[in-house]
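Structure first, commentary second.
Of the protein chains in this complex, one is absent; all others appear in place.
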């Protein structure tokens, strides 16, 4: 296990370098220009060129990249073009605000999705199962940002229950519904699979009460895939954060990200890409480890 | 209409002074401003966005400031004089001014500020304000409280540029200004002292009891960042903020909200449709004039602003002291437009208008113009470009540039100088990207910026606007209006005008 962990951590390095390489080049080769926002009849083009040069943007792109990489290895991701502050500080201020939204949403998702998926599977074909299936499809098909708008329309404009922005409830609901649907379908499927397996039939044949069969035997095994997939939903959660935070003006990393895209604040964009990628990879890793812990049959030494 | 507006304004301000006398001042009053975006940096020589500038206005002060009449008035400089040849400006600074940290303010700080702006390593886009025809303005300390600016040649807009916020030498000397922590914990000489900044949420400043123009009446100002326009309106209605801008579509509804006063005033901006004169399609003045006749500016203003803007006719703004109404107007007349096009032999004109992505007003204008021009048989295509891609085309340092027409806007400085936009030397490098070239206009532009007296300049600019408008290198589309809602508990406001209504922040108060 330790050896496996070590190897996985080692794999992180080329992965992160690959990610930084792609995002850096895509960004810097595109026609955009961070000084474009300064345009004003009194600002001469040569002033913009000077500011660009101060930022090092006049150097060949590979030089810029190696400089960035060298500093990034020392955990220095440069400074924001718009605020002049270190990227680490800027993101450090925003990440906790995002987690404040993501963590409860994650928990809520788990609390809702597991019982829904399990009951749905146990009562396969019932009206409850049908309803859950239909709703989870609808949940997957609903554009997150539109869901956010509709919730705003209902709860802020019509009912006046919550303010449209600055309150956690609406973004929390939006984010939770967004991740709920897919997971519920997954949980249902894995529960169904387990229920069809021999040891469940054996347990039933032994005359164990249905409750014991389901909660003690089936559920435990059906949770394994859910644990795995949880790590894999992290990218979606992050993706959702970008849009949801923008709509609800939630001052987290997602909104900072979208804003820095519009401002072409390259250092911030790079920082956010790297941090989210790191979190996503770690999420995957934790999922794999969790998988190994829950299910001792899985041995990593051989796989991959 | 114009008249009625004026009288209602008058009554309004009379009522105001009455309430000021009647209502007591809440000495613990907190003013709650709303900001439509995020504050990025609190340093007047670095910030480029209006949101940051709004906050800086309470913390920093400049040598001179603008008053309700849009004239430059004393601030940190008690008075100033200009040498006979217009090249040497001497500023006599106020004594006994203290920085918020207690250090004394002297001419050293002023020189430091201007030198920093001119320092190529400092990312200040204001640098070109202090360079005239390639030569920098020199600053010289004459006494502890006296400073001279030596200009390479007379340059009237200098005084306005000299109003930029002054930063403290004792805190910034020897530091990298671009990245200094100062930019997040600013220290100024203004009426309010920086207190707290929560990124993405709010900035708080509190009263500076030692302010040289008198102790402010407010105890604090909170600047709340609320990016969404609807949310700002809701917050104003719910008495969570005291001030916000009102989108035209909400004007009528907000007028009926109790406890909120709505003010509208003109601002120094205009939006235009500019033609690439290097393109044979637009070389003939009659073609441009024909399109001007075919432009129903009333419809534009009504559809886009619901009437809360006015048609534009010249590259100045009615609120500017240099504005003149005596220009050719090309009132809507599609018949005349068709006839002019025929004369020019361009009846089958087809062209593409560029607009920048994300600007709703310009996008709507393009769609409306497309239909208006269709009526005279001109086909318009619309192409949306990302902002920097659009700038890359119009600012390309080569001729001819690859566009036909573009909808853009200029925000005008307090000084009417428009050299960088219209002078033929500003093409292809510079902001005369449409290749406008009129020797008469060039002369007027040069004389305008070298003449110091206002009345003299007024005459020059009147001729200038007339000459430009006759050529229609741009079709001037509209002057937007600022519409703001302010809760009625706020007193001590200045007269509504392009410089805003909070010109004297130390006099603003919350009624008891």
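Per-chain numbering from 1; labels A and B assigned in written order.
FYI, a residue touches a chain if its C-beta (ideal position, glycine included) is under 8 Å from a C-beta of that chain, and two chains touch if they have at least 3 such contacts.
Basically, contacts and distances are computed from a predicted model.
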Notebook entry, point to check: Of the options "Stage III sporulation protein AD", "Peptide ABC transporter permease", "DNA-directed DNA polymerase" or "NADH-quinone oxidoreductase subunit N", which is the UniProt protein name for the chain that has been left out of view?
Noted result: "Peptide ABC transporter permease"
Notebook entry, point to check: Given the contact definition stated above, which residue among A:26, A:74 or A:159 touches the chain not shown here?
Noted result: A:26
Check: Which residue among B:50, B:371 or B:411 touches the omitted chain?
Finding: B:371
Item checked: Options B:76, B:385, B:421 or B:444, residue touching the unrepresented chain -> B:385
Check: For the full complex, which residue in A:49, A:107, A:153 or A:212 touches the chain that was left out?
Finding: A:153
Next item on the list: In the full complex, which bits of chain A touch the chain not displayed? Write them out.
Entry: 14-15, 18-19, 22-23, 26-27, 30-32, 125, 130, 133-134, 137-138, 140-146, 149-150, 152-153, 157, 189, 235, 238-239, 242-243, 246-247, 257-258, 261-262, 264, 269, 272-273, 276-277, 280-281
Checklist line | chain B, residues in touch with the chain not shown (by the definition above) | finding: 228-230, 247, 249-250, 303, 357-358, 360, 363-364, 366-368, 370-371, 382, 384-386, 389
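The definition used in the following text is that only the chains that are shown with their structure count from here on.
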Item checked: Whole-Å separation of chain centres (CA-atom averages), chain A against chain B -> 41
Item checked: chain B-facing residues of chain A, complex -> 31-33, 36-48, 50-51, 54-55, 79, 82-85, 90, 93-94, 97, 156, 163-166, 249, 251-252, 255-256, 259, 264
Check: For the complex, which residues does chain B have touching chain A?
Finding: 38, 40-41, 46, 48-49, 120-121, 123, 125-129, 178-180, 183-184, 199-201, 225-228, 230-231, 234-235, 238, 386-389, 391-392, 395, 397, 410-411, 413, 418, 420-421, 429-431
